[in-house]
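Everything below concerns the one structure shown next.
The complex appears here without one of its protein chains, the remainder shown in place.
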Amino acid sequence: MWIVDFFRSALGKKAVMAVTGVVLFGFVLGHMIGNLKLYQGPEKLNGYAAALREVGAPFLAHGEALWIARLVLLAAVVLHILAAWQLTLINRRARPVAYVKQVSVASTYASRTMRWGGVIILFFVVYHLLHLTFGSVHPDFRAEDVYRNVVVGFQNPVVSLFYMLAQLALGLHLYHGLWSFFQSLGMSGPRLDVLRRRFAVLFALVITAGNLSFPLAVLSGMVS
Amino acid sequence: MVLDARIPSGPIEKKWDRARFELKLVSPANKRRFNVIIVGTGLAGASAAATLAELGYNVKTFCFQDSPRRAHSIAAQGGINAAKNYRNDGDSIFRLFYDTVKGGDFRSREANVYRLAQVSVEIIDQCVAQGVPFAREYGGLLDNRSFGGAQVSRTFYARGQTGQQLLLGAYQAMARQVEAGKVQVFPRTEMLDLVVVDGRARGVVVRDLVSGEVSSHAGDAVVLATGGYGNAYYLSTNAKGSNVTAAWRAHRRGACFANPCFTQIHPTCIPVTGHYQSKLTLMSESLRNDGRIWVPKTKGDKRPPNEIPEEERDYYLERRYPSFGNLVPRDVASRNAKAVCDEGRGVGPTGLGVYLDFADAIARLGRETIAERYGNLFEMYEKITGEDPYRVPMRIYPAVHYTMGGLWVDYNLMTTIPGLYAIGECNFSDHGANRLGASALMQGLADGYFILPYTIGDYLAQHLGERVTTDHPAFAQVESEVRERYHKLLNASGKRSVDSFHRELGLLLWDHCGMERSQKSLETALAKIPELRQEYHDNVKVLGSAESLNQSLEKAGRVADFFELAELMCIDALERRESCGAHFRIESQTPEGEAKRDDERYSYVAAWQRKEDGDGWTAHKEPLEFEYVQLTQRSYK
Partner (left out) sequence: MNLTLYVWRQAGPGEPGAMKRYDVPDVSPDMSFLEMLDVLNERLLERGEEPIAFDHDCREGICGSCGMVINGRPHGPQRKTTACQLHMRHFRDGDSIYVEPWRAAAFPVIKDLVVDRSAFDRIIEAGGYISVNAGAAPEANVIPVPKDDAEAAFDAAACIGCGACVAACPNGAAQLFTAAKITHLGLMPQGQAERQRRVVKMVAQMEDEAFGSCTNHRECEAVCPKGIAITTIARMNRDYLKARLFGKG
């Protein structure tokens, strides 16, 4: 089938990574913006969380839209990781003997840490789901009170620190990923090349700053 | 042996048409029964391979480089001439023909040159269709520039990398035929001998440069497209690997070698800096459009150029040739540079250099305009010398660049061995005693795309079904000769490196058979070359084995052949007691010191045949008759 053939090619895998990556980026951006309701108090945040379950009504029943979104995200994550894994294997095989001496001229810290950064983010996402979605690793989880879950969760400095480190990794990953998204899908041109770089910097910074602010706000007592 | 150039009869503009009608054809069904061997994958070789395969022949190509795309045609900078007359400035096929014959100082064959001018227009069409990114004007049409002293603008170019772009076009056309299964490419494979069976070329013996394996390939015809022999001088603008071995081995098997003494010395090259110098780099001739050439008036003036006042500078070309000034032809510019350096007025650490000064041009046109015109050349100069030509005048000196001589071929590009063809720089045909700028690319592609594909059919059509395979004992015989040659070199176990011999031979040739030759210098060289050659075979040191990649061994074989060629170059130069084009005999000059031809006695092509016993050569002469061009003395005063 042509879609399978397409995914077999490395260029196809890169395109899949770009598309799934941008889906995940959209989610991360929306997630961060939604979470800003933390600063408007418990009613707004909890109300927002509850409203998410009603999206699509009356065509969709309670929680269905959320599950659809989760399935899409899950598929994106699986494809993103699968393609990355396969490409990593191809790339490792392509350079079987390392240089005795090698200096990098143009690559960035972000570009060099995509793979490990991605692994860290994966671990973080699993932890984050267990922590604030399913609550299984949360000390005092209450399904209906998102606001309280966040505040209580982040009051543990070790947990907050881990969250913040993960956000830095996410920021780097997004910076290189967003720029690569344009490149892998062939979106390039004299003006666009300047714009796409700025776009990557801007959104990587916005998302990182927004996400870092939540644990900081809790730790500093600004939100309680 | 009588040399028959097989020039078709009739008026010059009809000769090629007539030939194409009279040449026998091979039917499409029969073409796939013929195998053609092509050695060399430069402009001539690659274009011939692609075209013959398109016609349906089976082609095998060989090159010593690791990819056919690296042949030295790639280094040609300036451009390619064609009589398109896009500029409406009075160009025509006849004018290109005339300029080429005159530029060659009337030592080329009229019919060949006319045909070259005729097909020049088709070459541009072909290359454009292949996607060669020629320079364009804003309207999207092709741009032209003037070149090499021509009075019309007929040169098509792709920045300073025209050779590269044309070669990639031909290489890609050949790659397409590889994909189609019609061409087989053997890279890193060097031809070491020709196999002749019953007087006809039937194959080659090659060495796989990686495994060292010597093997044979049989074919119905063999085409040599192996370039020139400028590296006989050791230092030249040729690639390090460029060599004469394939052509020389063919010569030893019976192909006549024509006009070997015609070697072009290019005036604008970066001077030698030290004994370790491995090659010379050409700076495009176009620099002379704006640069002024000078040396100090006094001998041994060691002041930096900027401290030498105007009145103490000698702009010798402007002084001697007021009407052409710095734009005199290559041979004149080169010889004058040598003369001032011989007087002791040369500049730079070695005293072998003259200034090419852009200060006036920068003052007149501004740095920006100069950068636009020559920016990449200035950059290249700075990379190599570490000096900034915007501030310090460039230093230049002449260097060996191109060889007009080569294997003798008839009008059909066939050598004196039936079934053996020579195309491109490898043959002697079209440039006479001096080649005009932007004409080498034209000739290589004309031969490969548009001439050989017609003429080779004529020969093949007469030999349908006469197959010889490598099982023929002649192949085994030649193979064993090749192996023996190489084992001798390996077993000489002497003390000196191949390069040290090559350098010594080169210097000897440069000093005695270079820009100027005299009876005395040539006789001296002819006394020394055999001695040095003998020492070479006794005292050369080559390490490693013949059964693996061994770059010293490759060089050793090539230098052995250069030794033999060098002797013939000097003999040819000695025999030609006239000056013409690049061949300047001190004894034959005008009172003003310019080259003086002797059309009465030397209006011929000298074709040398090696004697059967290997001892010396027999000279054959192909008289040159000029019906359409009037012979004149060149003057640039």
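Note that the chains take the letters A and B in the order they are written out, and that residue 1 is the start of every chain.
One rule holds for everything that comes next: a contact is a pair of C-beta atoms (placed from the backbone, for glycine too) under 8 Å apart; a residue touches a chain by one contact, two chains touch by 3 or more.
Small disclaimer: the values here were computed from a predicted structure and weren't measured.
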One chain is left out of this view; which of B:S67, B:T369, B:T469 or B:T590 touches it in the full complex? B:S67
Residue in contact with the excluded chain [from A:F25, A:F141, A:Y163 or A:F182]: A:F182
Among B:S146, B:Q161, B:S521 or B:S603, which residue is in contact with the omitted chain in the full complex? B:Q161
For the chain left off this view, which of B:S153, B:S215, B:Q277 or B:Q589 is in contact with it? B:Q277
Chain B positions in touch with the non-displayed chain are 47, 50-51, 54, 65-70, 72, 74-75, 84, 86, 122, 124-131, 133-142, 158-159, 161, 164-165, 168, 171-173, 175-176, 178-179, 185, 187, 210, 239-241, 273-274, 276-279, 281-282, 380, 383-386, 449-450, 453, 497, 499-500, 541, 543-544, 548-549, 551-552
At which residues does chain A meet the chain that is not included here? 2, 5-6, 9-15, 87, 90-91, 93-108, 111-112, 114, 176, 179-180, 182-189, 193
